[in-house]
Structure formats: structure tokens, C-alpha cells
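My questions will all concern the structure given below.
Apart from one protein chain that is not included, each protein chain of the complex appears where it belongs.
Chain nomenclature is as follows: A and B, assigned in order of appearance, with residue numbering initiated at 1 for each chain independently.
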Amino acid sequence: MTAVTHDRTTTGVSKETRAKITWSLLDIVVVVFALVPVLWIASLSFKTPATLSDGNFIPREWTLENYRVIFSTDQFVRALINSIGIALIATAVAVVLGTMAAYAVARLDFPGKGLLVGVSLLIAMFPQVSLVSPLFDIERRLGLFDTWPGLILPYITFALPLAIYTLSAFFKQIPWDLEKAAKMDGATQAQAFRRVIAPLAAPGVFTTAILVFIFCWNDFLFAMSLTSTEQSRTVPVALSFFTGESQFEDPTGAISAAAVVITIPIILFVLFFQRRIVSGLTNGAVKG
Amino acid sequence: MTQLSEGKRQERRLGWLLCAPAAFVMVAVTAYPILYSVWLSLQRFDLKFPDEREFVGLDNYVTVLTNEYWWNAFGVTMLITVVTVAVELVLGMGLALIMHRTLVGRGLVRTAALIPYGIVTVVAAFSWRYAWTPDTGYLANLITPDGAPLTERAGSLAIIILAEIWKTTPFMALLLMAGLALVPEELLRAASMDGASAWQRFTKVMLPVMKPAILVALLFRTLDAVRVFDNIFVLTAGSNETSSVSMIAFNNLLRGLNLGIGSTMSVLIFLTVAIIAFVFVKLFGTAAPGASDDGRR
Partner (left out) sequence: MADIVLDEISKRYPDGTTAVDSISLEIADGEFVILVGPSGCGKSTTLNMIAGLEDISSGNLLIGGDRVNDKAPRDRDIAMVFQSYALYPNMTVRENMGFPLQLAKLDKAVIREKVEEAAKVLELTAYLDRKPANLSGGQRQRVAMGRAIVRSPKAFLMDEPLSNLDAKLRVQMRTQVSRLQKQLATTTVYVTHDQTEAMTLGDRVVVMRAGRIQQVGHPQELYDRPANLFTAGFIGSPAMNFLPAVASSGDVLETPLGKITIPPRVRGALTSSELILGIRPEHFEDATLVDAAQRARGHEFTAPVDLVESIGSDKYAYFTLEGESATSAELEELAADAGGADLPSGASNLVTRFAAESGVRAGETRDVWLNTEKVHLFDASTGKNLTL
């Protein structure tokens, strides 16, 4: 209890109200803690070069110049296209493969299931940097180095355990009696799947797609090691290259603007699908 | 009988068929490279001098394991791992309790907490870097006037740890919240009827039920923390002896172009992670994830 609430308690504020105030204060702490770094980078992106290093949290002069600059450079636009394309393709493939495997894990009985679950668990814990050296060499030989597929492949690999876990947790929740009921009602296997099971599985698949996309969107290590030119460099890597490029021009504003741009999809996902993301992550955690 | 085992066989075949693509990709992109990496680590293989490639046995391991940079990086990695995981366990538990039990603004708190989880690490790292940059940053003068914490070792490590904690506490909290959701409300009510204080309810009732979830969260976060790379790369680029093992392995490869030494480090990191995972699983036995394979229905 803080001093603010203390003198109120004497005037008979109910226990419930006090609890609400306590929770509100805690809520505010969490929200501030979570948002300040994001707001700070956004603030930097709107500052003019003159006020950039004034140390003020809120810009004194606002400008969109930084955004104009990055969108006029090929370097950023190209990286943005790479990021979007690579993340979307990797997500699509990982979700399709993950759905197939998760269905088998959740619904079918076959030898080797435990092994698959074990292997994906191992990969979830795998130190990605251990793959950097060998993949670097292998991809150079196969001509995959510095290409989209060269990044998509490791992304799929490391997204699959996540996809399999979350999806099989979702699939286990589907009441499979419904499939039997649909068959009794005269549905074929395909109809039972399309009319009854698919509508129930769709939210889980969608949630998984968001989580996988966030994972791919976030990667830095692979993108840094397995690309060398603008051809397949993604935004997080391009950001770090802004720095060295222009010695006389402070890249802070441009980096901040680019950082804000790639944060927008994350913010949108979180705002619109908060409930789903939370349930996707927590489901998977409980189930294994 | 034959008809029946046919159905069973079909189920197996379908199971294998559905898992095959995922299993193939996962194994092809990890198992083969890691084995290849073991092979490379036994060779002298510097891309700057490709002609001098030769089999050298364990020489690379001797080189790495007697190198002070490696041990420094190893120490930095362990320090970051231990501190971040310990702090995150406490903060994460607090955040999980807030997200789970708050009476007001549950959606708001959960949404806010997801932002660090979702945000690109590099973006967050830049935000922290600029926050502590002299003149530019709002935090630069927080600790010492006109100090520049990112130019000295202790300050840099503290900021790296701060950035890591900020980014991954929500993930820890979500895993713990999954455990909290398993605690039956009636159990807590029964405990209060029995006269347990809030603290006793937490330690005597909630923690035991949550134990498996806590272990899963610890295991995942520990192994994740050992991989620390993005934040260090952006915040210090490894200067002032702040490199992690991932950082020097990466530098060896892309700056040094030394595949032999780089691969040796890859193998050593892999072994480190394997040992940590093994110890976790040994210590906590069946509470480890994946043990609950209850199959269908």
C-alpha cells in the first residue's frame, strides 16, 4: 500500500477497492516496463537530426524525414521485401508440415512417435550457432548461400518444433467424437474433416502461424551468417549494416525508423490476437 | 484378425507419412550439419588459405580450450545465463501472477507483456543502446553523470543482461502462467480456510503444483540464454570482453573465415547445451517436457 491509498483507508474504502488500486499500480508498472523501450525507439525515429542527441524522451521537433529516407533507399526496401517474403514462405511451409506431423502425434498411434516428439524437443533446445559453421560451408557448396531458400530452410527447421507442440496441443483439445458423429450423420471422411474438424482446427493453425512468423521475423544469427548481399539480407541484418555505412551521417534516426517499421506487424499481431498468442504459448507449455 | 491389423497398419503408415516431411527437414538441417561440423572440427580449414586444409585430429580442440578468449566468452555466457534466468524466474513469477490474477485490465497487461516477447531482438537492442548512449539517451546519465556504461565491461554486461531480461521475461511468465492455471482455485480456498497466509498459499500450495511448469520454463530459458547473440552483437559487438560463445564462434567464422576453429566451437557449444539439458533431465526426471505423451483422445 502506498501513501496515496493509505489515508483513504481510514475513510472506509472497501477492501475490494484497495485491491483494485493495488492491481492497477502493478498493471501500470508492467505496462511501463514493457512499453518504454518501444516508445523510445519510436521517439528517436520522429526526431529531427538537430534534436536527435538531446536525450529527451519525447521529441521536441517532430519529423517524418527518417521514414522518407529509409523508404527511398534500396537497401531498406529490398531488405523489407526479403524479410516479408522469407518469413511468409517459411511460415507457410512450417505450418503445413507441422500440421501434418501434429495431427499424427495427437491422433494416430504409430511406433516412432516418441522419437519424433523427442527430436523436435532436442531441436527446440539446439544451439543455433552450432549450425552456423557447417551450414555456411554446406550452403556455399549447394549454391544456397545468400539465397531465400538458404534462410527459409533453417527457419522451417527451428520453427517446426514450435509448430508441432502448439498444434498438437490444440489438436488434443478437439473432441474427436465429433468425427465419429459426423460419420454417423452420413459424412464421408473428407466431409467430416472439412465440415466439422477443419473449422475447429483453424484457430489453432492460425495462432501457430502467428507464432512461427514472429520467430522467423525475429531471427538475426542465421540471417547474419548465411547472407552476404542485399539479395537476401533481412531487415534486422540490414539495420546493423546502416551503422557502418555512413560515417559522417548519424544513422540513429534511420535505424530507429526502420526498427519501428518492422515492429509494426508485431504490434498489430499482439493487439488483435493477444488472447490467441497467449493460449497458443501456454497450451503448448502445459502439454509438453 | 488380418482385416484388423490391416487397419492398424494403415494407421501406422499414415502416421509415418504425415511425420516424414517434418522429420526429414529437421534431421537434414540439424543432424547432418552437426555431424559435418564434427568432421570439420578435426581439420585445419581456413577459407583464407584453402590449400592448407588437412586432418589435424584434436588440435583444434586444444587450440580452443587453451585459449583465454574462449574461456572468457564461456564465463560471460555462463554469467549472463545464470543471472538472467535467476532474475527472470522471480520477475516472471511476479508477472505471471499479475497476468493470471489481476482484477483490472487483464487484457491490457497481457497485451503489453507480449510486446517484448514479439519484438525483434535487434530492434530492442538498438533501443537499449541508444538509451545508454551519452547525450542521445534518456538513461545515459542515470547512474553516473556523463558516464558511458557501454564503453566499459561491467556496464556493458549489466546492460546486456537488462536487455535480455526485458526481452524474455514475458516468455518465462507465459510458461509459468500455464502452470498457474493448473492450480485449482478450490485448493487455494481450502488452504485459506485452513489458515494459510498468502505467502504460505504460494509456497505450500501453488509452487508444488507448478513444479513441472517451472522446470520446463527453466530448462527452455536456460538453453535459450546460452545462445545469447543478438543483444551482444548490437550493444557491444563483443568489445571490452563481452563476447558470448555464440559471438566468438560467429566472429571466427565470418570475420576469421576459419571453418575448422569455428566448427570446433560449434561442437563445444553443442556439447555444453547437451550437458545442461542432460543434467536438467537427470535432476528432474519425468517432469521433463515430452514425458507426457498421452497419445490420442
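In this text, a residue touches a chain if its C-beta (ideal position, glycine included) is under 8 Å from a C-beta of that chain, and two chains touch if they have at least 3 such contacts.
Just so we're clear, the structure is a prediction, and the values are computed from it rather than from any experiment.
*Asks:* In the complete assembly, which of A:T17, A:N56 or A:Q191 touches the absent chain?
*Replies:* Checking the options A:T17, A:N56 or A:Q191, the one contacting the hidden chain is A:Q191.
*Asks:* Footprint of the hidden chain on chain A, which residues?
*Replies:* 175, 177-178, 180-188, 191, 195-196, 199-200
Just so we're on the same page, only the chains that are shown with their structure count from here on.
*Asks:* Which residues of chain A touch chain B in the complex?
*Replies:* 19-20, 23-24, 26-27, 30-31, 33-35, 37-38, 40-41, 44, 52-57, 97-98, 100-101, 103-114, 116-138, 153-154, 156-157, 160-161, 164, 176, 214, 217-218, 220-221, 224-225, 235-236, 239-240, 252, 255-256, 259, 262-263, 266-267, 269-271, 274-275, 277-278, 281-283, 285-288
*Asks:* Which chain B residues qualify as touching chain A in the complex?
*Replies:* My answer: residues 11-12, 14-16, 18-19, 21-23, 25-27, 29-30, 32-34, 36-37, 40, 95, 98, 102-105, 107-124, 126-128, 130-131, 135-138, 140-141, 166, 170-171, 174-175, 177-179, 181-182, 213, 216-217, 219-220, 223, 226-227, 229-230, 233-234, 245-246, 249-250, 253-254, 259, 262-263, 265-267, 269-270, 272-273, 277, 289-293, 295-297.
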